[in-house]
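Only a single protein chain was left out; the remaining protein chains are all shown in position.
Let's turn to subunit A:
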Amino acid sequence: MTPAVEASGPGWPQVIWSEALQQRVRTAKVLAVGAGGIGCELLKTLALSGFENIEVVDMDTIETSNLNRQFLFRKRHVGQSKAKVAAEAVKRFRPSCNINAMQANIKEPQYNVSWFKGFDLVLNGLDNLEARRHVNRLCLAAEIPLVESGTAAYLGQVSVHIKGKFECFECQPKATPKTFPVCTIRNTPDKPIHCIVWAKDLLFQRLFGRADVVTDLDEAAEKAEEGAEGDAAAAAEQEASFFVRHPEETSEAYAERIFHRVFCFDIERVIGMTDLWKTRKPPVPLKVEALRPAASAAASANGSSHTNGKQAAAMDVSACRSMGLRDSHAAWSSAQSAQVFLKAIQLFLDLRADEVGAAVFDKDDALAVEFVAAASNLRSTCYSIPPLSLFELKGMAGNIVHAIATTNAIVAGLIAVEATKLLAKMPAACRATHLRSSVHTGRSGRERVVGPSMLEPPNPKCPVCGTAQLTLEIDTAKTTFKEFLDKVVRRKLAVSQPTIISDNFMYEEGPDLDEDEVADNAQFLPRPLAALPSGGIKDSSLVKVSDQSQELELMLIVSHQEQWDEEKDPEGFRLGGTAPKGRADAPVAAAAAGPSSSAAAGDDEDDIVEVSEEALEQTKPGLISKRKRATPEEDQPGPGKRLKAAADDVEVLE
């Protein structure tokens, strides 16, 4: 079926039995990125297939919830390095396989282009888009073939990327994370996720997080409410001070004061914004007195929290356990939510006081999850939104992947097949393969559960492997250089170590800079773009953005734009693209690909991540292989300033 590429010798798959290929497999040096769900399966299948020189990089440590699929790990390994434990486990059944394990982030600078050049193949089993884009760029720069993969529940896919021959990982747009208008989150939620985002990103942050972190939510609210910008800072300070615990205040009194403020006072204030309720049902405030159990039995029966539990490990503190709420699949009543809310705040203040002011939400932090779940359900009650169970809320708040062993095993098998074809020097035999969940045999009596398809040639308009130029519309007088670096260069363009050149102005980041250079650079950060040296970045400026570590070079054509409609362009800039030589009609893929800053954060589970909600629901993964070229605007649903919702922070596989 597949013609042999080499004129003589066996074709695919007979070539597998040739001594020449088997020798190549034994001696080939492969890099496996990730030792999680796909990674464990991949290391096993590679070792059994005869691979003997593997380097594996994974920064994560093993968790209990990994054990249902990352079969090389045992309960006793929880807390240890995934890469190291996996390597040792494989050697136990295949001692001839040399696996060099590194517990590290693949984006670290020592994994540079010349290091990548030391491999014959790179095989990805990653869990986040940002790292995938980074590895893609290094493979392009090093000209090393890449096999990319992803899984979610029953869906999976494998693709092969060779520079100049097939599409690179970034040739097609990646869906942007779902965002919600700030107004919806603050005033008019109508879905559980809106309440979760409020509880996690606003309230948790306010009560337990860093005081200096002002979220977009707060900022927008103050502007909206105070009108004049000058007052905003003062108002914000006043607002923030309310959430500070008074010197003599008991944790119980504090918890009740907060309850009253957010579920009664704030709700009443919102009810007063009558314009909002012309077409909607207004919320209903909650009174803490009405929700307190008659005898307050549950709380007091378990004793006060001021026991000698102060030595308890932070992650073991649980409001639910102390209240006897064991079924995480049952939705709480409002009274139960109120109890958990109050209890969680008290436990946090009493047992984890040293964390208050610096806490970061973590899906494995039981108390934090309980607090967010209770707060979210109470807010849902105000807005007549049905409550969810702790299990469901944890999944949404923690952006938890749906993962099973079988899909990872199948996908890893398919990666090993493509790796073998690459070593056989038969790129024409390589395929992109999708794994489907449906086994309907339909009327034809036949269906593909594992569906290979031809690989596409590179997209010439790809800004990463092609030659596109990008246009950037931005307010060059107001946007600071730091905002430009954070929001445009890092978040939108996934550049990790930027070098920016505009005329004679140059800004650099990276490990090679000395202290003076770093200090020199830092002074540019607060300046508006137009006030940078050498005339500044302003209308018609040409800005070269490059990343030495990724061997990436992009040209930005800047146009100054003062008027921004927050509803239409919540980010306050617009990134678009044109192919060179005046082909201005072509929208560019990368612009649509906005990785969220949290996508690469350590709170990701292992396996994939990059499957949209629709993809999860979809039985046929046609969506995954869609050939949609969207402009960034098209992907933004509805009006309003957006808040990135980490809970829905999942992108389409490819």
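The rule we apply is simple: a contact is a pair of C-beta atoms (placed from the backbone, for glycine too) under 8 Å apart; a residue touches a chain by one contact, two chains touch by 3 or more; residues count from 1.
Operating definition for what follows: contacts and distances are computed from a predicted model.
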* Asked: One chain is missing here; what is its name in UniProt, given the choices "BolA-like protein", "Putative zinc finger MYND domain-containing protein 12", "Gamma-secretase subunit PEN-2" or "THIF-type NAD/FAD binding fold domain-containing protein"?
  -> "THIF-type NAD/FAD binding fold domain-containing protein"
* Asked: With respect to the chain omitted from the figure, which of A:Arg92, A:His246 or A:Lys278 is a touching residue?
  -> A:Arg92
* Which one, A:Ala104, A:Val284, A:Ala405 or A:Ala428, makes contact with the chain that was left out? -> A:Ala405
* Asked: Which of A:Pro285, A:Pro427 or A:Pro452 touches the chain that is not shown?
  -> A:Pro452
* **Hidden partner chain, touching residue among A:Ser49, A:Thr471 or A:Asn521** => A:Ser49
* Structure fact -> Had the left-out chain been drawn, it would touch subunit A at residues 1-2, 12-14, 16-17, 41, 44-45, 47-49, 64-65, 67-69, 71, 74-75, 92-95, 153-154, 326, 328-329, 391, 395, 400-407, 409-410, 412-414, 416-417, 420, 431, 433, 438-441, 444-452, 605
